[in-house]
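All protein chains of the complex are present and in place, except for one that has been dropped.
Chain IDs A, B and C follow the sequence of writing; residue 1 opens each chain.
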Amino acid sequence: MSGYKDDSTNVSNGALSGPDRSHLDGFTPGLENPDKTYLDSNELIINMGPQHPATHGVLRVILKLDGEKVLGTECVIGYLHRGVEKIAENRTYTMFNPYVDRMDYCAAVSNGLGYCEAVEKLLNVEAPARAKYIRVILTELNRIASHQLWLGTHALDIGAMTPLFYTFRDREEILKIFEKYCGARLTTHAFRIGGCQYETYAGFEKDVKNFLTFFAPKIDEYETLLTTNRIWLERTRNVGVISAADAIALGVTGPVLRASGVKWDLRKAQPYAAYSDFDFEIPIGTNGDTYDRYLVRMEEMRQSMRIVEQAVNAIPEGPIMGKVPKVIKPPVGEIYHSIEAPKGELGYFIVSDGSTQPYRIRVRPPSFVNLQALDIMVRGLLVADVVAVIGTIDIVLGEVDR
Amino acid sequence: MVPITTVHYLVVAAALFVLGVIGVLTRRNVVIVLMSIELILNAVNLNLVAFSRMWGNLHGQMFAIFIVVDAAAEAAAGLGILIAFFRNKETVNVDEIDLLKW
Amino acid sequence: MNPALNSALNPGMTPVATPWFFYVLAGLAVLSGVAVITRRNAVHAALALIVTLLSVAGLYLMLYAPFVAGVQIIVYAGGIMVLFLFVIMLVNIERASKDRRFNRIWPVGLAASCALMALFVSAIVKGSHINDMFRDRGIPLPESSNTQQIADLLYGQAGKMGPYTFAFEIASLLLLVAILGAVIMTKKKI
Partner (left out) sequence: MPNFIMSYLDPKVAGTPGGAGNQFWALIYVLIIFAGVSTAVICMNWLERKALAHFQVRLGPMRVGPHGLLQPIADALKLMLKEDIIPAEADQFVFWVAPLIGLLAAFTVYTVIPFGPSQAVSDMNIGILFMLGVSSLGVLGIVVAGWASNSHYPLIGALRSSAQMVSYEVAMGLAVVSAILMTSMNASGTGTLSMIEIVRAQQQQGVWFIFKFFPLGFIAFAIFAIAMVAETNRAPFDLAEAESELTAGFHTEYSGLRWSLFMLAEYAAMIAVSSIAVTLWLGGWMRPFPNLLHAPAWDFIFSLFPGLTFGGLAAITFIGVVRMSAQSFFKIQRIGLAVFAALLGLLALVLLVIAIAGRSADTSVAARFREGIDYVYWFVLKVAVFMYLFIWYRATWPRYRFDQLMKIGWKVMLPISLGVLMLTAIVGVILS
């Protein structure tokens, strides 16, 4: 396999401690001795993807296998590259807003929030309180929807078919709220720079509250299917372990980082929108394995419901649009703003040259950074674990490739 | 039609035996040599069972069962040697297995 | 009552099936035996060997040895041949399939085998026609209790050891040794 380099990604031989590989019983994947394997026959190099049921899109993972054991992986990305960052340089700030929805299309609302807040920061305006509350409600609903999608596909990867249909049934309710609010279900384009374009529709609060009462027992339903399922436990415990130090060194964020025991959530660490008004917990894990990430995300869905409940009960009256000029022309300068998207830290670095179009926009997508951890997480595990780990990192290729 | 007698079975068994011997003596691939040995063992078994019917007792069948056990042991050990050999020499040809030690 | 039912009601030396079956099975066994030793590809040879083994199992059934036939299918076709296929897949046969099929001394081997064949033919001819060694003794071998009788021989009837009990234990020891040997030879680190 040309282009396959084994040494480039071997983080564990460097400064990082690496996961516990005691389960390899003495067999070290031989970088020192690459020809020697279990049977001393040639290694199997297989392409997982770009067309593969479990790579969540068009990710291509080159797996170097010894029988079933993974000696190393290399991710080949770019099959869904659309040049979003380059497009931004030829669009005005307002025109670029819908494009960000197409990055993480499972959490389009979060993408829009991050972009709008970044530009607002650059313009030095602030959205009114009501707009901030609407933003929080929609973003948290979107977090739940994104986690639902993750849960369904992750369980499907591990072989449990049924949770997928349960989560899609319930995700539908969230998408209905989005549709009623802004007309779109997936790529919502819900927010505008300076606030929200739409006032909430009549009965918005009621719909959201109905959803909360509807959804609370559904999480328990997912958990009855999986949380104490022996096969699920065996498939996820001690699989894809990543230590806190490794995770931080690789720049991993979001639930993957929190499952390793690092209490880092931008909603608490540097509150944006109206998050400082709400009372919620940051769930963290202890082992940093797939099961912990599962538990963290399940708990995050509950916490999101708490936030939504508080926000919808305390939603203030008032305008929904801040004082933003008709033509957005930010002053010369640069800004980095990041929010806690469902998958991790979503950052926008915007350089303005004072014109109506950004000079450069750089997006820090959480999936892209988290995907780096794949290799360190799956080395020494089996092929089936690769699938589980890809699922647990929760990547969206639209965001990885942009 | 001629009724089938013991001799018929003996002829089949002899043919299988000779085929097995030819395989052992002429083929190079160790796997096929091992398979030829299985052919030989089967020919012997067929003889034993045919004689068992001829004499009307079960001792021939008992021997056949023991030979099947032996064949299983032989296959396990033979294939184990083959894998150990293949690991060191990267070949499965008998005429390249000409060293006692490497 | 038809003749077929008659034969079922008096188990004796009547054939289980028609001679026709014998010729089909014997032909299959020999032909696929030839395929085993001539096929270049080891997997093809293994498949041919499976056909041989199953045909021989059929011949056992015709010889009133259903238990041996069952053992043949379960151990040979289901166990040993899967092992063979497994090994063929593990070892790289790409090169082996391009190599010469036969070794350099194949004429010698063939000649020796022909001599062996001549010996067999003479033995069979002499035994059947001159000494009449292979005539049927006419002792019935009941098929319906074959397994029970084999069990009696292997384990002995109630309270006492059968003639083959000790040999049976030794055979299990042989299998154990073979398993251990295979494990030790193939696994680098135990």
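The rule is short, and it goes like this: a contact is a pair of C-beta atoms (placed from the backbone, for glycine too) under 8 Å apart; a residue touches a chain by one contact, two chains touch by 3 or more.
The model shown is predicted, which means the values in this text are computed figures rather than measured ones.
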Partners of the unshown chain among those that are drawn: A, C
Options A:165, A:201, A:214 or A:336, residue touching the unrepresented chain: A:165
Contacting the left-out chain in the complete assembly, out of A:231, A:269, A:314 or A:332: A:231
Interface with the unshown chain - residue positions in subunit C: 1-2, 4-5, 7-8, 41, 43-44, 47, 50, 66-67, 69-71, 73-74, 77-79, 81-82, 85-86, 88-89, 143-148, 158
Subunit A residues touching the omitted chain (full complex): 44, 46, 52-54, 67-68, 155-162, 164-166, 169, 225-226, 229, 231-232, 234-235, 382-387
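By definition in this document, only the chains that are shown with their structure count from here on.
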Distance between chain centroids, defined by C-alpha means - subunit A, subunit B (Å): 61
Multi-partner residues of subunit B (each touching 2 or more other chains): 83, 86
Touching two or more other chains - residues of subunit A: 39, 41
Residues on subunit C engaged by subunit B in the complex (per definition of touch): 15, 18-20, 22, 26, 29-30, 33-34, 36-37, 39, 42, 45-46, 49, 52-53, 56, 59-60, 62-65, 67-68, 71-72, 75-76, 79-80, 83-84, 87-88, 90-93, 95-96, 99-106, 108-110, 112-113, 116-117, 120-121, 124, 128, 134-141, 146, 149-150, 153-154, 164, 167, 171, 174-175, 177-179, 181-186
Complex contacts: residues of subunit B adjacent to subunit C: 1-12, 14-29, 31-32, 34-36, 38-39, 42, 45-46, 49-50, 52-59, 61-62, 64-66, 68-77, 79-84, 86, 90-95
